[in-house]
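Mind having a look at this structure? Questions to follow.
Below, a portion of the complex is reproduced, with chain positions unchanged.
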Amino acid sequence: MAEMELWFTEQQTPDLGFTCKITKTIYTAKTQYQDLAILETKQFGRMLVLDGAVQTTIADEFCYHELISHVPLFTHPNPKKVAVIGGGDGGVIREILKHDEVEKAYLIEIDKEVIEASKKYLPEISCALDDKRAEVIITDGIKFVSENKNMFDVIIVDSTDPVGPAVGLFQDSFYKAVFECLKEDGLFVAQTESPFYDQDLIKNVFHAVKSIFPITRLYLGFIPTYPSGLWSFTLGSKKYDPLEVDISRIKRIDTRYYNPELHKALFALPTFVQEIIK
Amino acid sequence: MAEMELWFTEQQTPDLGFTCKITKTIYTAKTQYQDLAILETKQFGRMLVLDGAVQTTIADEFCYHELISHVPLFTHPNPKKVAVIGGGDGGVIREILKHDEVEKAYLIEIDKEVIEASKKYLPEISCALDDKRAEVIITDGIKFVSENKNMFDVIIVDSTDPVGPAVGLFQDSFYKAVFECLKEDGLFVAQTESPFYDQDLIKNVFHAVKSIFPITRLYLGFIPTYPSGLWSFTLGSKKYDPLEVDISRIKRIDTRYYNPELHKALFALPTFVQEIIK
């Protein structure tokens, strides 16, 4: 028997593609906001694709979800109320709820079909959405943040790429709204794309956040299914500096990427990345 | 919204691919005999793929099915009993039953899952399988032909490519068995691949058939989803010569490729094809 050659390709840039073999399309739909697909890939297992770009896969989702969650949640000494903007797959909520002190984790997602598809086809990732500490609100994240002041200890911006609707999540106005939406000692993290392919975006976001928050840090992590494999996260904090965290205080939780000894190392930047945010 | 780049590629040769965009996999299965898939392609509509090779598509199936059916059925003056070896999609049976004089059309297919998938997902092609004049027999075509003597007016060999199980359908011993399985004035046609890429096969089959049948002819047709777009059919006949057909006798039936004026033209071969069968 010969296997069919069926390949999904993400055009990571106009001149570069990431192409992986699939056995079938598990689910496809045009939601109100985007093109959604759940693919069965041979290399990575089930994969969520939105508008043709890889969002998450069973094989490597732990990298992204742990990096964007535990760095801020271990930087804040007592995160009780956390909000996730975007991230309808539920992976960030799952990581957040590994922190016992968290009382409530809100998922603010505009596209309910992403949540439904994730619940149905990516249970390993969405499993915590039914937790009693989790609450799902289907709404525009930008609007939600603007309308709620002084509400959260931590906000995590788990957005898609800055094209289309997610563009607004990378604007100065949004970061100002996030500042106001946080409590007086709150902090936030946003995924900010690749230092290899998105230098201008990283630079602009860093400086925007820096002009609003007293503490601004950039940290890096490795996600093999994202363009370049090297991903950045920009953290803005009103009070707590991730580099001042007492490592011995960090409680051990069940993770596969993040560990306390790694926490500060994530902020040690290659020279070319330092240059971007100088 | 950006459409996902999902492409199916058939490696027509090790150095040449036919690649088409798909929106989803409608059905995939590993049958007892082969890898089966029904794909939704943008260019050709639904497509049946076996072991990674295109078998038929909604957009162009009429080309192949009409060419392999009407040439032999209009060459034989009175085809009452017709057998199709392979062709589980049902397209050849559908064309055969457009001939009123046909009393019974047998589909001899080894893989019942091809028939079931075609009935479920390619109804435009399989629609005649439920006709009272049609009879489906699930068995090995080589075995069936060997065990039945002097039975059919016309046999149509609608096989997959000569790799794996279908190899036996291109052997001298099979053509001898076909001769015996035909009535004393019977004739048969087999699809015999591309004159651009499969010259040795065409040559060997033509000479094998020529050594067994008094009349042997090669005709060509155009099938855009097959390698090179140019396809060959080898016809072996005990009595009737397709080139001697009285065109005025050919009844008009509902077809999109075949027409009486085309009948003899199909046998006019480009020089390089004549050279293959010399």
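In this document, chain identifiers A and B correspond to the written order of the chains, with residue numbering beginning at 1 in each.
The rule we apply is simple: a residue touches a chain if its C-beta (ideal position, glycine included) is under 8 Å from a C-beta of that chain, and two chains touch if they have at least 3 such contacts.
Just so we're clear, the structure is a prediction, and the values are computed from it rather than from any experiment.
Q: With 2 copies in place, how many does the full complex contain?
A: All together, the file's complex is an assembly of 4 copies.
One rule holds in what follows: only the chains that are shown with their structure count from here on.
Q: Using Cα averages as centroids, what's the distance between chain A and chain B in whole Å?
A: Each chain's C-alpha centroid was found; their separation is 53 Å.
Q: Taking the complex as given, what residues does chain B use to touch chain A?
A: Result: residues 1-11, 17, 22-25, 28, 30, 33-35, 37, 39, 49, 51-53, 164 of chain B touch chain A.
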